[in-house]
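Here the complex is missing a single protein chain, while all its other protein chains stay put.
Order of writing sets the labels: A, B and C. Residues in every chain begin at 1.
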Amino acid sequence: MKGFIESITPQLIQWRRDFHQYPELGFTEYVTSYKLAKELERLGFTIHIGKDVMKQEARLGIPSSKELQFYESKAIKHGVEKDILDRMQGGMTGVIATWNTGRPGDHVALRFDIDALPIQETRETSHFPHQQGFTSLNEQVMHACGHDGHMTIGLGVASFISDYHERLCGKFTLLFQPAEEGGRGAKAITANGWLDDVDYFYSGHIGIESLPVGTVAATVDGFLASSKLNVTFKGVSSHAGMKPELGKNALLAASSAVSSLYGISRHSGGITRINVGKMMAGSGRNIIPADAYLEIETRGETEEMNSYMQNEAKRIIKASAMMQGVEYQIEAVGQTEQLKGSNELISSIEIACDKGKYIEQVWPVALVSGSEDASFMMNRVQANNGLATYMLFGTPLDFPHHHPSFDFQEDVLPVAVEALTNIIQTNHSNK
Amino acid sequence: MKGFIESITPQLIQWRRDFHQYPELGFTEYVTSYKLAKELERLGFTIHIGKDVMKQEARLGIPSSKELQFYESKAIKHGVEKDILDRMQGGMTGVIATWNTGRPGDHVALRFDIDALPIQETRETSHFPHQQGFTSLNEQVMHACGHDGHMTIGLGVASFISDYHERLCGKFTLLFQPAEEGGRGAKAITANGWLDDVDYFYSGHIGIESLPVGTVAATVDGFLASSKLNVTFKGVSSHAGMKPELGKNALLAASSAVSSLYGISRHSGGITRINVGKMMAGSGRNIIPADAYLEIETRGETEEMNSYMQNEAKRIIKASAMMQGVEYQIEAVGQTEQLKGSNELISSIEIACDKGKYIEQVWPVALVSGSEDASFMMNRVQANNGLATYMLFGTPLDFPHHHPSFDFQEDVLPVAVEALTNIIQTNHSNK
Amino acid sequence: MKGFIESITPQLIQWRRDFHQYPELGFTEYVTSYKLAKELERLGFTIHIGKDVMKQEARLGIPSSKELQFYESKAIKHGVEKDILDRMQGGMTGVIATWNTGRPGDHVALRFDIDALPIQETRETSHFPHQQGFTSLNEQVMHACGHDGHMTIGLGVASFISDYHERLCGKFTLLFQPAEEGGRGAKAITANGWLDDVDYFYSGHIGIESLPVGTVAATVDGFLASSKLNVTFKGVSSHAGMKPELGKNALLAASSAVSSLYGISRHSGGITRINVGKMMAGSGRNIIPADAYLEIETRGETEEMNSYMQNEAKRIIKASAMMQGVEYQIEAVGQTEQLKGSNELISSIEIACDKGKYIEQVWPVALVSGSEDASFMMNRVQANNGLATYMLFGTPLDFPHHHPSFDFQEDVLPVAVEALTNIIQTNHSNK
Partner (left out) sequence: MKGFIESITPQLIQWRRDFHQYPELGFTEYVTSYKLAKELERLGFTIHIGKDVMKQEARLGIPSSKELQFYESKAIKHGVEKDILDRMQGGMTGVIATWNTGRPGDHVALRFDIDALPIQETRETSHFPHQQGFTSLNEQVMHACGHDGHMTIGLGVASFISDYHERLCGKFTLLFQPAEEGGRGAKAITANGWLDDVDYFYSGHIGIESLPVGTVAATVDGFLASSKLNVTFKGVSSHAGMKPELGKNALLAASSAVSSLYGISRHSGGITRINVGKMMAGSGRNIIPADAYLEIETRGETEEMNSYMQNEAKRIIKASAMMQGVEYQIEAVGQTEQLKGSNELISSIEIACDKGKYIEQVWPVALVSGSEDASFMMNRVQANNGLATYMLFGTPLDFPHHHPSFDFQEDVLPVAVEALTNIIQTNHSNK
């Protein structure tokens, strides 16, 4: 076993660097999904793509058809086979790989997210991917959250299952999920029933906290329920000097909304959050602005807290539109649920990881914040009395996630593969 | 004389369509200026370019050096001669053409603006330039305010002066001004002293009001003094879920500013206006926004009214920044003065235009609104006891100025040339 | 005639000081109306009170029944006769006095307003009413706008008509109007038809501009149409520490409304105004405020401009309520129309006043601002082709109208009586 990790490490590095060079945004991971499918097929897994992966209409925040077509053409140039691309058409990306040992045992699912971010990677010479020559080749897109590492870990785990399947029992489902950023993809996979009979669910993240390589958290607590809303206000433009009174000012409506949104009352029941992360409004200086666009996120410690925030936000947006006599539209483009790892898993993970060569320390629970759409999967598993966890794999971070200079230490990759394969071997094999 | 207009009309059309195909933004009119200079030189005028035209530091709203360099490279590809480009380098565009008859007489100046707008021209097949195959060849740039016509009229007048100079007396200065949009260029020409000894000043606009071709207004009243301000707020970003309190919210500061700016008190002394025409703020949905950008315009019936608005606006912006603990910067990127045509000119223009073959009707004064930086020139001329007017040349408009489908009837070109050359012949010749 | 002014002057002073000591608020002028009725009856006029004066439901901003009852009880103590008080009950104050000469001629109406303001008169020893011992005896109520003078002038004119009726022709209607402050009474008198067949209408004000005594303006221009609105927001209170999310914040709704109201767009059609003059909201520091109250005034150069402002304001108030999920109510408590004196009257007034002993100078038109509900009367008269004017009677003002130290020079009283009686004698007598 230990030999397995050692021997696969060079391959992990190679996978990771390749993924890093070809980052793709949520629901446009055509090339990435194709590569994953090919690799997983090679390893002997049964491959599911396209409509088998996600319930089409349960996806959130789908790119415009113009954008999808642009990336689909690009995929063809990158050598994605026509029939595979056809099945993924319209943003139906992601891959699910299954392996049935044929022996009685648990249904174990593992989830790895695969999308990148709309960030231009730094050109600083001190940036490690730059030094090693594997920076992003896609303009304005970057793996700045470590999902290139996550996929790599997933392929490492898949290799292990493939190599050692004779010692294992039960079924394994590897979920390579698109569009985690913005909470857009997990809900649609869950809606297709993939998690309905899962007994054990493992997922996780590298980084988050800046921990030393070798440190692993068995589970986390603190992810918040969240809703991501895009809002557009549509007014009437008019010459601001000649006929200001004929305008219906969308920018002013949006500004009123912003002021009032941050003023939503705190809730005595627990943590709440609101943010207007982006605003774009108006056309020219001397025109009463007819258009405004806002990107909003609400969060709550529980679904109930988040619903409170969301309902308040929706009423405020409606009222702000009325304030200026403009029209408005609210689009739900992402959602996460609150997330709480199953405490029952902690000790078995601690035991499994204890045998690690690369793992140095296991934290039982890490307190994190933020939002994760793996929550949809975990909550479904837990609802059916399965156990689910979200682990952390430590790596020091010189720059935070989503930063143009984000990078992680590649040593975390064998640590994570060791943790997950030790768990599989310890808990889901014949021993 | 009437023969002159008739014979030059085909040339007018040709000039206009050529200018229309190669629109350039304010202070990047390298190709346009070069073409004008060549043509005016050919006609026998003395040409002034570069630092002779404008006082460099009196310009407002200069593009970034990156943009300037981009357009300068492009100009070389378009065949602009190196030594001429060198003199215009850094956005020192525009051309002034002078003709001294050698005979005693008035100093007459005429002004024509030459810049285009950051608008993508429509591709509708019903659009006249499209039908005739002369739509803009520059992406995202369009002559959507008729300055292509203005330059054409200027060349028509120049041809007349060249042809008939022996009958004329005094001096003629033709000001082909860059960067009228946003009120950015006229001040810098004025600051170079070009208007200091002018006795008669003529300028004008095609369109504005949707009048029939053949209608001319001798002068206008109602242009407002204005200031164009760009505002940036600089805060501190932070994760909106994990550490919202560490952020300093620039978007929220900008929203407060917007609400308060529109609330600047009306002034009992006269007309005032305020508009925030554009806002761009924030980066990602879950990040406390660290950046915000506003485009603002204040106006007033008089300089005093506009100063009141500008001072109120500046205090509000400062206070809005303090409200969120963010930093701010205000950049003055454009300015116009109030403008009032000299009534003394009305009757002489009416008399001169009465002889027109193309002119059908002369309005003494048209009431307009909006802002014009010809105001700087006119106010300088009037301050030295010269007479100045801003005329209108009627053309029906199916779409307003600054619209992607804007167009004018080319018949207005000979009308305008006839009006201006009749005035020159009637008032500034030996008769 | 000149003897008349001289001989009545001591009486004018006495009337004025008596009125000044017993100021009464709009629609509670029970004592004032009673005294006027008695005096006018004594002079031989036919007296109209109660429902004869005003259309009950056309009044605006009526005090609460509790307040009305309070002042009615007080009126009894002041000796107002029971049957007269009964007719005025419920705020039906004011007196109209008519005199028919029996000779053919014009119907001439004059209007004098009679109400005071909710202001505590100063106790400064330099205040003239204090020195002469005639300051207000009613706590928190003061004649701080000169209506005590207006009534006095009205009685002076009445005395003249009574004394000289044999020389006069036509009919005379003297309107002693309640509740001018806030624009609440004139509409209801007009609604009763009193102005329907009036040929000549005279009204006016002492002061306004700080002119020397002896200066008279024949008419004015510039009064704005206006609407006075009281707004209440009704939310839900909650403990601000324990359960803030259960509150519905009326104070916050009102604050949003205020910010947006001042931001109503300027109108290219002419002068507009908006003011929120008063706000009271909330109960205790640690309670989410459940109540808020605003006093608002909109104005416009024309009815149309004012309607624009009023409609914008109403939509904003509704939206502000929705913003916080609170209820709201808008009460129209006052209204004035735009007002323009009939220019046809200017020369006849100039001629009539030329003969004055006390009058030193006549201005044809004074430009004023503010609002006046005499506008309802004037517009009705003008609509029926009658002529109407609003005059000014000069007096220096050390303190502005509505100030606790407001006072006027009593010398203005004979000037005003002379002006009005000269006009009557010149234009409405047998000569």
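We adopt the following convention: a residue touches a chain if its C-beta (ideal position, glycine included) is under 8 Å from a C-beta of that chain, and two chains touch if they have at least 3 such contacts.
Keep in mind the model is a prediction, meaning the values are calculated, not measured.
When you scan B:S227, B:N249, B:S283 or B:N427 for touch with the missing chain, the hit is B:N249. Checked against the hidden chain, the listed residues C:S203, C:S255 or C:Q409 yield one contact partner: C:S255.
Screening B:K38, B:R266, B:K357 or B:H401 for touch with the missing chain picks out B:R266.
In the full complex, the hidden chain is touched by chain C at residues 182, 224, 226, 228, 239-242, 244, 249, 251-252, 254-256, 258-259, 262, 273, 275-289, 292, 295-297, 299, 369-371, 400, 402. On the side of chain B, touch with the chain left out of the figure occurs at residues 242-245, 247, 249, 252, 256, 259-260, 263, 265-269, 288, 308, 315-316, 318-320, 322-323, 325.
Listed for chain A, the residues touching the missing chain in the whole complex are 259-260, 262-263, 265-266, 268, 271-273, 369.
By definition in this document, only the chains that are shown with their structure count from here on.
The geometric centre of chain A is 69 Å away from that of chain C, both derived from CA atoms. Each chain gets one centre point, the mean of its Cα atoms, and the points for chain B and chain C are 52 Å apart. Averaged C-alpha coordinates put the centre of chain A at 50 Å from the centre of chain B. Each of residues 259-260, 263, 265-266, 268 in chain C touches at least two other chains.
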